[in-house]
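One structure is given here, and the rest of the page talks about it.
All protein chains of the complex are present and in place, except for one that has been dropped.
Which chain is which? They are A, B and C, in the order written, and residues in each are numbered from 1.
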Amino acid sequence: MSILVGRDTRLLVQGITGREGAFHAQQMQAYGTNIVAGVTPGKGGQTALDGSVPVFDSCWRAIQETQADTSVIYVPAAGAPDAILEAVGAGIRTIFCITEHIPALDMLRVMPVVEAAGARLIGPNCPGATSPGRAKVGIIPGSIHREGNVGLVSRSGTLTYEVVLALTEAGIGQSTCVGIGGDPVIGSTFIDILELFRDDPETEALVLMGEIGGNAEESAARWKAEHLRDTPMVAFIAGRTAPPGRRMGHAGAIISGGSGSAADKIAALEGAGIRVADAPSEIPRLLMEAGVRPA
Amino acid sequence: MSILVGRDTRLLVQGITGREGAFHAQQMQAYGTNIVAGVTPGKGGQTALDGSVPVFDSCWRAIQETQADTSVIYVPAAGAPDAILEAVGAGIRTIFCITEHIPALDMLRVMPVVEAAGARLIGPNCPGATSPGRAKVGIIPGSIHREGNVGLVSRSGTLTYEVVLALTEAGIGQSTCVGIGGDPVIGSTFIDILELFRDDPETEALVLMGEIGGNAEESAARWKAEHLRDTPMVAFIAGRTAPPGRRMGHAGAIISGGSGSAADKIAALEGAGIRVADAPSEIPRLLMEAGVRPA
Amino acid sequence: MKIQEADAKSLLAAQGLPVPPWAVARTASDARASAERFFASGADKVVIKAQVLVGGRGKAGGVKLASDAAEAEQVATAILGMDISGITVRKVLVAPAADIVREVYLACVLDRGARRVLFMGAAQGGVEIEALAAEDEEAITYIHAHPHLGLLDYQARLLSFELGLEAHLKEAVAIAKGLYATMIANDADLVEVNPLAIVRERGADGSSVELLQCLDAKVTLDDSALHRHPGLEELRDLDEEDPVDIEARQQGISFIRLEGDIGCMVNGAGLAMATMDLVKRAGGQPANFLDIGGGARADKVAAAMRLILADPSVRAILVNIFGGIARGDEVARGLVEARAQQSRSVPMVVRIVGTNAELAAEIMSASGGIELATSLDDAVERAVAASRREPAST
Partner (left out) sequence: MKIQEADAKSLLAAQGLPVPPWAVARTASDARASAERFFASGADKVVIKAQVLVGGRGKAGGVKLASDAAEAEQVATAILGMDISGITVRKVLVAPAADIVREVYLACVLDRGARRVLFMGAAQGGVEIEALAAEDEEAITYIHAHPHLGLLDYQARLLSFELGLEAHLKEAVAIAKGLYATMIANDADLVEVNPLAIVRERGADGSSVELLQCLDAKVTLDDSALHRHPGLEELRDLDEEDPVDIEARQQGISFIRLEGDIGCMVNGAGLAMATMDLVKRAGGQPANFLDIGGGARADKVAAAMRLILADPSVRAILVNIFGGIARGDEVARGLVEARAQQSRSVPMVVRIVGTNAELAAEIMSASGGIELATSLDDAVERAVAASRREPAST
């Protein structure tokens, strides 16, 4: 098994005819993801991916015709909040928003609608999720994965790839790798994803990739201590050397008002019995010390 | 037992220092209702009802100090939507809004907040509810009641009193009498109240007072046929002789676009096995024919 | 409150919606002058439409085309003064006739059951939505706006696609959102554009362009919200209102004149309807619906009495007051006073129950000329009987 995306996923790609959407749709399909529909308003009736995927004017029509159950959004920031609302309104319950630079107040308005519908949003400004050997949704390079039983959740993009590659090279496969995004306001938190991993029988160990800013890592540490006491878990926090008050790329990555520092996060994680790696390359070793067996 | 209001009710009166609020607070207290607090912003620290009830600036403070669990609103229309939101925000879960002439779009904005909090709003533009011998909340004259086992729910004000008096004079007591209000957008429907009566062991028969406009009576009839098959129920529909297209006083009482007529409603009620009275004075007889015994 | 088409169009235009130009005329010569202006600015024909607040004006002959100014005057002459469902036409709207490619229907309305604003759209316009719904329910697209965020962009697009307006997507989205904006800005219950039309116009370079226009507009306003839109109260069409309706409104009395001869004065809308129903059931004919409202003060009672007696058909008056907020003695005093000022003698049956009912009975007995009833049924019976008696000579 896996979480969020898998062999049963029927994927809808919003913005499939755009440059980003078209490129990644091709990559996802090549990986084996079952893309059943695309949506670009005004291009209904066309096809994408060499005629293999029908394009619709609206999510509503796309779902009526294809029973898509998961959506991924490559729509530019100005239209992305509406694209999320459209997916929710059409009945999609798992939505990945890859788009970056969505204003935070737009997300504040969108989230209550997502929640009221009982839908799950991952992102925005996230790399998506890959269940190796099953499906990938988003932009994580498919080639770096290996099938296995380690679940990974991360606030970063390329740093996630770095760790996935390190795991794969060490012979440690992954059940699902999830990037939740680096924005201040995101749809799914570490805890939301950890809950899914808890309920996945194939996930036997966890990796959490955090960074400075906010207190999501601290909350996740408390939750893990309470609900996942027996699952081995290793973490990494990026930004140990970041100066306070400066935004480190991600809008969410800023140490402000004496909170959000790497030191606080590491202390919270270690306090919850989670080993914190000094470098991404250390993570495989720490997992093995915690009992994970490479293939 | 009874529904909505009873001996345990700890009532907060919003607008207690206004003309209407002060008069009805006195009436309610005289009936035996446990009024624990009043709210009028800017008059915190004063008292009402001859010093027996403290007045607070906010619902939040009132609840902190008095553990009020039910609220009744006598605030003018311009401030009433905010008063509802304040009660909800402070944690009150049963709110009666007596105020009339609240714009419908204001209620559209308020209702999702009420629902999201899991609160119950009765009204606006409603006379409130009385559980005879226990408590009255709102403006229904206390003297017309008699304790008993008939539950009454109505869209009207004085028409409700008419029927209550007829029941009382015929020796038929009431468990609770609830006026849900005659506006197009109201917080609790017939069905919401019927559900409460269903779960009240003391309520053995029901009276539903409907009127033209909308289709709340039709929905209630279907619900009753499905969920309250064995409970005797009598109904009355006001407006049999009303001409279409004219608003009969209540903003909600209008026959439009071929729907909302008394004939349709009566047919739906009778189809659900509910006896429909031709006159309010007939209701006691129909109840007795259905097995209700007068005291 | 219903408002005239021309006023509804102003409200739409104020929200930036595309409404072709129009003029309102009260006389045929004004209509001709307006038509001349439209012909001068390039119109091939003009349309002249009766301005009345009732439906069915098209079928009644209240909408006509004219090809030149003389014909416009002739048509306006025919329409002005026409009777449509009992309303005399006092104004016409004059507008250039559009070159219509296709008509669709678009409206938003308060959906009380769902507690949402409901958009309704149909690819077929120009017909009544109720008729269309009865014929083919599938022909109508229904979408609920979000209660806080309004009509979302994707919902507006969805409507546009379902209406077959994909070639005009941006315009159609803006119009749908504009309908919502009109609703919110004015506290409307209903904003209907029927037809919303694709019309052909000549571009600056002589080529033909197609664009969307709101050719008709219907807006009804929430009476409870009028006070916060002072400008909208002015749109009330006093021409179509009875003077008694105006007085009733000013007094805060709900009053609707009917065909019968028994004047009713009741407190509470539900009880007022039930009282009417009982009159009819007892073989009488109610002359009106009248809800005097809460806390009926003496002056309000007197005003209600004037409203009832303004109807010469009234042969008996039935007063039914259930005192709760209203105090019976005050109502009684008002009745006695009104009775004293009454210009013609009409039998009056009064039933007052509730707060201070005994005091009320004393006051009325002392005054005389008022028949007291013991119950609602008794009051109704007495009033029906009274309405059949020969009027006493004054």
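Following the convention adopted for this analysis, a residue touches a chain if its C-beta (ideal position, glycine included) is under 8 Å from a C-beta of that chain, and two chains touch if they have at least 3 such contacts.
Bear in mind the structure is a predicted one, so any value in this text is a computation, not a measurement.
Peer 1: Which residue, A:Val36, A:Leu49 or A:Leu159, contacts the hidden chain when the whole complex is considered?
Peer 2: Looking across A:Val36, A:Leu49 or A:Leu159, the contact with the absent chain belongs to A:Leu159.
Peer 1: From the list A:Ala77, A:Ala117, A:Ala225 or A:Ala290, which touches the chain that is not on show?
Peer 2: From the options A:Ala77, A:Ala117, A:Ala225 or A:Ala290, the contact with the absent chain belongs to A:Ala77.
Peer 1: Among A:Ile212, A:Ala235, A:Ala268 or A:Val292, single out the residue that touches the unshown chain.
Peer 2: Spelled out, the listed residue whose C-beta touches the missing chain is A:Ile212.
Peer 1: Which of these, A:Asp8, A:Asp199 or A:Asp278, touches the one chain of the complex that we don't see?
Peer 2: The single option touching the absent chain is A:Asp278.
Peer 1: Take the complete complex as the reference. Which residues in chain C touch the chain that isn't displayed?
Peer 2: Residues in contact with the chain left out: 148-149.
Peer 1: Using the touch rule from the top, list residues of chain A that touch the missing partner.
Peer 2: 77-78, 100-109, 111-112, 127, 139-141, 143-144, 154-162, 165, 182, 184-185, 209, 211-212, 214-216, 219, 236, 238-243, 246-253, 257-258, 278-281
Peer 1: For the chain that got dropped from the picture, name the residues of chain B it touches.
Peer 2: 41-42, 44, 57-61, 79, 82-83, 85-86, 89, 109, 113
The rule we apply is simple: only the chains that are shown with their structure count from here on.
Peer 1: Which chain has its C-alpha centre farthest away from the C-alpha centre of chain C?
Peer 2: Using the mean of the C-alpha atoms as each chain's centre, the farthest one from chain C is A.
Peer 1: Using the touch rule stated at the top, which two chains are linked by the largest number of C-beta contacts?
Peer 2: Result: the chain pair B-C has the most contacts.
Peer 1: Roughly how many whole angstrom separate the Cα centroids of chain A and chain C?
Peer 2: Centre-to-centre distance between chain A and chain C: 55 Å.
Peer 1: Return the distance between the CA-based centres of chain A and chain B, expressed in whole Å.
Peer 2: 49
Peer 1: Roughly how far is chain B from chain C, centre to centre by C-alpha average, rounded to an integer in Å?
Peer 2: 29
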